[in-house]
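First up is the structure itself, then whatever we jot down about it.
One protein chain is absent from this view; the other protein chains keep their places.
In this document, chain identifiers A, B and C correspond to the written order of the chains, with residue numbering beginning at 1 in each.
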Amino acid sequence: MNEIPKPSVPAPDIIRCAAMDLVVTDLAASRAFYVDVLGLHVTEEDDEAIYLRSFEEFIHHNLVLRKGPVAAVAAFAYRVRTPEDVDAAEAYYQELGCRTERRRDGFQKGFGDSVRVEDPLGFPYEFFHATEHAERLHQRYDLISAGELVRLDHFNQVTPDVPRGRKYLEDLGFRVTEDIQDDQGVTYAAWMHRKGTVHDTALTGGNGPRMHHIAFSTHEKHNIIQICDKLGALRMSDHIERGPGRHGVSNAFYLYITDPDGHRVEIYTQDYWTGDPDNPVITWDVHDNQRRDWWGNPVVPSWYTEASPVLDLDGNVVEVVERTDSSEMEVTIGADGFSYTREGDDDGTYRGQASKGFKIGNQL
Amino acid sequence: MNEIPKPSVPAPDIIRCAAMDLVVTDLAASRAFYVDVLGLHVTEEDDEAIYLRSFEEFIHHNLVLRKGPVAAVAAFAYRVRTPEDVDAAEAYYQELGCRTERRRDGFQKGFGDSVRVEDPLGFPYEFFHATEHAERLHQRYDLISAGELVRLDHFNQVTPDVPRGRKYLEDLGFRVTEDIQDDQGVTYAAWMHRKGTVHDTALTGGNGPRMHHIAFSTHEKHNIIQICDKLGALRMSDHIERGPGRHGVSNAFYLYITDPDGHRVEIYTQDYWTGDPDNPVITWDVHDNQRRDWWGNPVVPSWYTEASPVLDLDGNVVEVVERTDSSEMEVTIGADGFSYTREGDDDGTYRGQASKGFKIGNQL
Amino acid sequence: MNEIPKPSVPAPDIIRCAAMDLVVTDLAASRAFYVDVLGLHVTEEDDEAIYLRSFEEFIHHNLVLRKGPVAAVAAFAYRVRTPEDVDAAEAYYQELGCRTERRRDGFQKGFGDSVRVEDPLGFPYEFFHATEHAERLHQRYDLISAGELVRLDHFNQVTPDVPRGRKYLEDLGFRVTEDIQDDQGVTYAAWMHRKGTVHDTALTGGNGPRMHHIAFSTHEKHNIIQICDKLGALRMSDHIERGPGRHGVSNAFYLYITDPDGHRVEIYTQDYWTGDPDNPVITWDVHDNQRRDWWGNPVVPSWYTEASPVLDLDGNVVEVVERTDSSEMEVTIGADGFSYTREGDDDGTYRGQASKGFKIGNQL
Partner (left out) sequence: MNEIPKPSVPAPDIIRCAAMDLVVTDLAASRAFYVDVLGLHVTEEDDEAIYLRSFEEFIHHNLVLRKGPVAAVAAFAYRVRTPEDVDAAEAYYQELGCRTERRRDGFQKGFGDSVRVEDPLGFPYEFFHATEHAERLHQRYDLISAGELVRLDHFNQVTPDVPRGRKYLEDLGFRVTEDIQDDQGVTYAAWMHRKGTVHDTALTGGNGPRMHHIAFSTHEKHNIIQICDKLGALRMSDHIERGPGRHGVSNAFYLYITDPDGHRVEIYTQDYWTGDPDNPVITWDVHDNQRRDWWGNPVVPSWYTEASPVLDLDGNVVEVVERTDSSEMEVTIGADGFSYTREGDDDGTYRGQASKGFKIGNQL
């Protein structure tokens, strides 16, 4: 695909990923998952939508569950530094030729003046500054759970052409911290940030646009273990898709679970500071078996293949474009794939299997 | 097989599992693993053997690495309460018709008067009381590592007929805490203790006698995560066989790794008190996908199939007898196997696969 | 005082400390503390009493809060191994000349045949075997709190003559693991066990008989930190009497808090195995500033002086006998007291002060 040009107008100053507008098909079932199981805090709710925030959050919400016919993402919302940055965002995307919509009273309850765009990769991005303040619960140890989600950490987006998307996001002001490549010049994934962590969003190569996951942080690793334990106690262990484990990329301790609609949520903790301009960028070899799980545990096939649709500004599912670059799954655990524990060492190499005695199962 | 009779003489009073006499083929490589990687403490060593103990141990050692031609277990050593209990053990096994050998100066440096037996299941058991005391390092926080192994917790033995072995161990004074059965009357595994934890040893149904694993405890779960992280940093992640995870059986947080010879070591923490005589025994359904990993993560096939040989009193490998009862691997992840997340619920059931998108790979 | 003789009849086989019968003056206020704040689980309750158990417990309860006019301890209850051990306990104490009372239906709801005694030190001890079983919540991660109390660990009793009490408890079958002495032959405190941990009870030298504290365990140290954090969030930080910290004696991580009546509760984790007959006994020098808090943090004066009354079999407060041996508080933080960080090193020595810039305040 052609490169996305860099507008002449300045990019908006994005502080951080702030909220996801998530369409769910059964509001009660989703509420049970996100509130009763995961413990996110309700700022407000009605029959159509539930506004949830994390333990240390003070803006109105980090996640809105909105009832709808198709489980999809309506918006990836970023907070910008000033009210003028909302204008800047609108101008920026208009120069890119993207469809935009401006609402002075916001798209999401609790947020003010916002602009939504159908971005060059097909994703519904939203930029806002004004927000109602909610009580910051950071010292409400009387409310804290053993698996408390303390912050929204990042988004992860599936897109067919990672370098094309990366260039566009870098122009927008995101700085890349890590990526996965091979020696053929193919980029499989990239991570980029605004707030000084490993990422505010990431691009995972695949058929897109689709939402790969939304991620919340915990304070410590045992909090993530507790989430797994609780899902076990509730006989919901089939919601644990992958992990827990230690990431190679980002070095964070992680877990991936699926909500009632199959939307993927990551629980994440303890990555590292990236806020210096010369932060060392780390490139991983796609065949390195420790890149996604530092311990070499298999990446379950669904993790590579499944993702959530995204909506356009009319609320219709955006048609997905197929990836033409190599598939990470194929080159690592496909029949002709391989991954190594130690580069150049044939022992500890997994050929055509997920590692540790497993091949891809029958879900594909 | 025929039931093992209960001797008329009293059983020795066994306090706890105390040490394993482990034959390794490359002493330097094993030292690098157990001392440099796992951080066990050297009580003493020479060219033939290395005596290692855990952080809180005061007896001479919990593990001796002994150089030999075949990687195998020479003895599972239990500490008995009094010197007279060594006599009792000798008489007990002699009445069982087992071969025994008594050494007043012990079989293992640092231990005194001991008796070794070829037990009815073919395992080399050892019973001792007298031991040299080593410095108890329990407050040596200047020496502690981030992944410190603080105690020896248990052994795990593979044997073809679990109920037969269970009866013999119960006669010996072990109390069963948990087991895995099906509705056909087959027992797949059982756990039994002396010291008030979930187990001092366990019987895993399979071809035996073989040693399934030896297990050490840590104080907290993050210590086990650190062991995985360190193996990653050393590019030894292929030594991580299974986990980390939460067990259904025992409720402990666990990890299984393999040493340079392929001997399996478990790292384990936070099971529960079993010392009351009416401790509730827990029976798990073999088809329950949360029995071995509470989070439903797959049990890698090698975990079911691989185990270490054991030696007889002449130092020869004991011939293995095949299990004729159903195979846990076959009935759960074999082509005709199945396991469920919620009993009676077809959704969340894994048929013929290890769960979560995987089938058995090509190691078999 | 005269030595307490050893009876000719055998001692009952005590498994572990099992429950405390605690009289509280305001049942609702105590319920709010033990259930709402500390998260103990209600087995059953009525207008007069609340039966609470810890997360991993299966016997009926570990603590009964019983409404009464004077906040005191009605009984320290130990579980014995067999029904016959209740007979043995009765005979043992009768031979000691103690007042005993036998109730076939028990003194505490949920427990069966029990005997209560006014022991030689003036404490109301209770021995029972039969108990109703409650649901063991050990895998109820859907109910677990961030500061979950998982087991009852020990009692601690104040008595004027520690060696006299120690000898009596050793005759009863308790094994001493640690103590505090000086070079004048004075014993200030001793810890003794049945269940293979550092203690099931302990004797703290002082005016007695009084109950110093009851202790519950957590799985990990962060659980104890959470209890402190929660008390802060509830603006109840004045219930934190001492700690959190690391003990020298026992090596456990600890916290002492006070309930609405001023009864002291300890939260405790990660001591060490003591079940071997030759478990190394550790004696600490009373002047060692790291004996009670390994980090040298001050022992608050109330910890030395305050304790709960105990009741006799008529429900009357037992008159307290004054200690004549040296006072630990006086010899360490009294005007002529001292304690050292490094023995023999004058630097790092605290004279007449609690250490780190503090002297005893005005509560005395």
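The definition used in the following text is that a contact is a pair of C-beta atoms (placed from the backbone, for glycine too) under 8 Å apart; a residue touches a chain by one contact, two chains touch by 3 or more.
Computed from a predicted structure; not experimentally measured.
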Which of A:K67, A:H138, A:K167 or A:R342 contacts the chain that the document leaves out: A:H138
Of A:V37, A:I59, A:L169 or A:V310, the one touching the omitted chain in the full complex: A:I59
Residue among C:V70, C:C98, C:L143 or C:I225 that touches the chain left out of view: C:I225
Of A:Q181, A:N251, A:T305 or A:T349, the residue in touch with the unshown chain: A:N251
Residue numbers in subunit A that touch the chain omitted from display: 15-16, 56, 58-59, 79, 81-82, 133, 136, 138-139, 151, 195-196, 219-221, 248, 251, 270, 272-273, 275-280, 294
Touch residues of subunit B, complete complex, unshown partner: 139-146, 148, 220, 222, 226, 229-230, 232-234
Subunit C residues that touch the omitted chain in the full complex: 220-222, 225, 228-229, 231-232, 235-238, 240-242, 244, 246, 248, 253, 289-290, 294-298, 300-302, 341-342, 347-348, 352-354, 356-364
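Basically, only the chains that are shown with their structure count from here on.
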Same-residue or different-residue interface between subunit B and subunit C, half as cut-off: same
For subunit A placed onto subunit C, the superposition rotation in degrees, Cα atoms, nearest 5: 180
Top-ranked pair of chains - ranking by C-beta pairs in contact: A-B
For subunit A paired with subunit B, centre-to-centre distance based on mean C-alpha positions, whole Å: 41
Subunit B, residues touching no fewer than two other chains: 220-221, 248, 294
